[in-house]
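All protein chains but one are shown at their positions in the complex.
Going in written order, the chains are labelled A, B and C, and every chain counts its residues from 1.
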Amino acid sequence: MPVPPSNLYPAFNIVRLSHIELIVTDLARSRAFYVDTLGMQVTDENDEEIFLRAMEERGHHCVILKQGDEPAANFLGFKVYADEDLDRAAEFFSEKGLATEWVQRAYQGRTLRTHCPQGIPLEFYAKMDRLEPIHQKYERYSGVKPLRIDHFNCFTPNVDESVAFYNEMGFRVTEYTEDEISKKLWAAWMHRKGNIHDMAFTNGVGPRLHHLAFWVPTPLNIIDLLDIMSTSGYLANIERGPGRHGISNAFFLYVRDPDGHRVELYCSDYQTVDPDLEPIKWDLTDPQRQTLWGAPAPRSWFEQGSTFVGSELREPDLKAQPIIAP
Amino acid sequence: MPVPPSNLYPAFNIVRLSHIELIVTDLARSRAFYVDTLGMQVTDENDEEIFLRAMEERGHHCVILKQGDEPAANFLGFKVYADEDLDRAAEFFSEKGLATEWVQRAYQGRTLRTHCPQGIPLEFYAKMDRLEPIHQKYERYSGVKPLRIDHFNCFTPNVDESVAFYNEMGFRVTEYTEDEISKKLWAAWMHRKGNIHDMAFTNGVGPRLHHLAFWVPTPLNIIDLLDIMSTSGYLANIERGPGRHGISNAFFLYVRDPDGHRVELYCSDYQTVDPDLEPIKWDLTDPQRQTLWGAPAPRSWFEQGSTFVGSELREPDLKAQPIIAP
Amino acid sequence: MPVPPSNLYPAFNIVRLSHIELIVTDLARSRAFYVDTLGMQVTDENDEEIFLRAMEERGHHCVILKQGDEPAANFLGFKVYADEDLDRAAEFFSEKGLATEWVQRAYQGRTLRTHCPQGIPLEFYAKMDRLEPIHQKYERYSGVKPLRIDHFNCFTPNVDESVAFYNEMGFRVTEYTEDEISKKLWAAWMHRKGNIHDMAFTNGVGPRLHHLAFWVPTPLNIIDLLDIMSTSGYLANIERGPGRHGISNAFFLYVRDPDGHRVELYCSDYQTVDPDLEPIKWDLTDPQRQTLWGAPAPRSWFEQGSTFVGSELREPDLKAQPIIAP
Partner (left out) sequence: MPVPPSNLYPAFNIVRLSHIELIVTDLARSRAFYVDTLGMQVTDENDEEIFLRAMEERGHHCVILKQGDEPAANFLGFKVYADEDLDRAAEFFSEKGLATEWVQRAYQGRTLRTHCPQGIPLEFYAKMDRLEPIHQKYERYSGVKPLRIDHFNCFTPNVDESVAFYNEMGFRVTEYTEDEISKKLWAAWMHRKGNIHDMAFTNGVGPRLHHLAFWVPTPLNIIDLLDIMSTSGYLANIERGPGRHGISNAFFLYVRDPDGHRVELYCSDYQTVDPDLEPIKWDLTDPQRQTLWGAPAPRSWFEQGSTFVGSELREPDLKAQPIIAP
């Protein structure tokens, strides 16, 4: 199945990825990681939850850490353009036979909870409490200086099906990897907000969260984080990088939070607002697609991910294995 | 007049600023500046014109240098979402009583030429020839490593009127300066593509182009350009900076091309895709609005600009002067 | 008087500049500046004094802040190669008729206090308490990430005389400015440790301290400091920069501490260990000697400095004025 053409007039208008709720098993330990080490800002917290934003965000939260017994991701949150898009979204999912419900979420307007056919729990909202800008409170920057949430990346048992569904929701493919033999998609990067992706899919046991990512100012901030993590007890949490991706052209680092949730620090991809932007195709056998330069990814990076609360895992339909450099 | 609320459903859909045609008086001299010094890439050239793109652009051109007798800007180009948006745009301008014509432009599909009520010549197109990506041809990066055209900034004799008109076209205000006494706008930054601006307006004799801007990777690339320009005969072309703007938070440098056209090198502003993003208001008397830190702007920066071909200049309606630090 | 040839075998062996004692009028206010803003590390403190080191230094202190009634600099400290160099130094100064005394200094071995003919109080030692390395304690880096003290710069009423004297002590000239008419030195940069300078002299009412300087990792750390200072109450303390010096090639920023003591943040000069390194001569009329690019220095930068405790000021012998760009 080829990459579908851009769907220029989707049924409802998603602005961007917005936030994620992560179940963590030791809230204080996670706080030390996200706040004291990465440099995220706390916007509210209690014994059960911590709400975080990055430095240039005005929405109340991009990450919610929630105390629980088992690490998991509860949902992926997306912001829609206007309140009426929520009704259109509810209709869109209902027509597909996908269950929807209106849920109450702290600091948000009405919120639609549903899931995609591959089982990823999704929440949509139009309004979230807006906070005072802090992007020019420079004495508060620390760690990797996270500026904003940039994207989610998920394992899916069928990338072609995931791409087709998110394409229908208006996500446009910017780059993709195709298995040359089966002509099926191995992985795809899809966006709404105008850079490489809000959402990426990779072939694998799924649905699972592969990682969430934060945009940081420059590669030097990622090097600063490496220096800090490697000398303050987080050396083992550095999983892959630094390096430059072939796909997306981004400079990257992958780290694991204390529960194993994977976080990417990411910068320097490119603008993709043109609706006629041609997706870039990469061959599954080209090792530079993942790593333009830098050490190959470890096995854990290919295999491990966070399960979603309430979603059943399924083996991937495509069995070919990614090329792992020795 | 207050900043108008975002117009969420404009009559036609502009994706982003796209390109500019600059009349220059010595094409070879301009080539030395834009290509050999700034690092722009030539996509076509002949005795009369040079077409340029920046490193991550796939559209054929973002700057056209055209040989002429007097320095001027010929028009500002914008890309619309789909071909049908061109017809809607033609109708929109016609209904306002603003002359439109369909023009032939090299490497572009059908192109609508018109102008805004304040007299800025505008050209809209949906399709431009697409070129092979070169953003990963790293041996071709040089100079300031320009990645893409970022914005235009124009003098207008009435910022309130300009803002109202571009707001009707769907441009949303991200930051603005208000004259506290008259409650009129002194300057405003308006975007379509999701960062601080595609287009900014400043009170002054107009319409004139204040500057065009290129996005560059990091502040260090701007420092590299300063080192190069100051030791290769372009010291006098450095007009203002480096510094950080209060408005936009961008790290910036302003240079003048050999004809005096002003070019900004710009990086590190922030994402503005949220339709409910609250515009940030700056007081005209706050010197940090222009320069969070850095030397004050010289008089030339406040006063000089490029005229547009065929547009008549008008004195500004608002007479208050900007605060120029001594 | 021409620049004297390098004195390859001086009477005693100075390794490098080492430390300075600054009299400040509000110790807590100075601590907020040097520690909380610049990022210096406290190695000891009491009600009267704060001892500071930079991140890669293992000697106990490079700055001593001392509570007093009037801002001043108490002395400039230098480390000599071996204990016997202290005796040779004492003999050297005594033979010149310059008063010497052995003083007790906290955390130091025996220390010789004396002064140069132009009146700068100097202290020499061979041993200072050594502390554990902290250069890889990356979570402790903050502010401008100061790595080490780099140099002192002083006004002197006669640069030729100062250069001749420090040349006799083994300091070698790396760059200098000459008044083309009188053929006298306007300023000179002299080193012992192998970069542009441990000590610089500028023509002016003296002896006075023009500034002390810290070496920082990259220009981006200086930009970070500008962002922090301009948004945390220190905007008025930014005096000059950022820019690149023609002389030394360094990227620089000058800030003033709460008492007006001038501090330079400095990086990217070059290695000068070759004893046959030819000094680079700059013409007093070349504005790029001070500022390869960047805004011209303000008048305060040319005129203001910190007096030395117990030293009498003298008008400069050379009356020509520096060229101040308008």
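One rule holds for everything that comes next: a residue touches a chain if its C-beta (ideal position, glycine included) is under 8 Å from a C-beta of that chain, and two chains touch if they have at least 3 such contacts.
Note that the structure is a prediction, hence the values are computed from the model and not measured.
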Practice item. Write down which of C:Pro133, C:Gly233 or C:Gly310 is the residue touching the left-out chain. Key: C:Pro133
Revision key, fill the gap. Among A:Asn7, A:Ser182, A:Gln288 or A:Gln304, contact with the omitted chain is made only by A:Gln288
**Study point:** Residues in subunit C touching the chain absent from view
**Key:** 8, 15-16, 56, 58-59, 79, 81-82, 127, 130, 133, 135-136, 147-148, 193-194, 217-218, 220, 246, 249, 268, 270-271, 273-278, 280, 292
Exercise for review: May I ask you to list the residues on subunit A that touch the chain which is not drawn?
Suggested key: 218-220, 223, 226-227, 229-231, 235, 238, 242, 244, 251, 288, 292-295
Revision key, fill the gap. Touch rule applied to subunit B and the missing chain gives residues 136-139, 141-142, 218, 220, 224, 227-228, 230-232
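Throughout what follows, only the chains that are shown with their structure count from here on.
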Point to revise | Most centrally placed chain - per-chain CA mean versus overall CA mean | key: B
**Study point:** Equivalent interface positions on subunit A and subunit C, same or different at half
**Key:** same
Revision key, fill the gap. Relative to subunit C, largest Cα-centroid distance belongs to chain A
Exercise for review: List the centre-to-centre spacing of subunit A and subunit B in whole Å, with centres computed as mean CA coordinates.
Suggested key: 32
**Study point:** Centre-of-Cα separation between subunit C and subunit B, whole angstrom
**Key:** 44
Review point. Taking each residue of subunit A in turn, which ones touch at least two of the other chains?
Key: 136, 218, 220
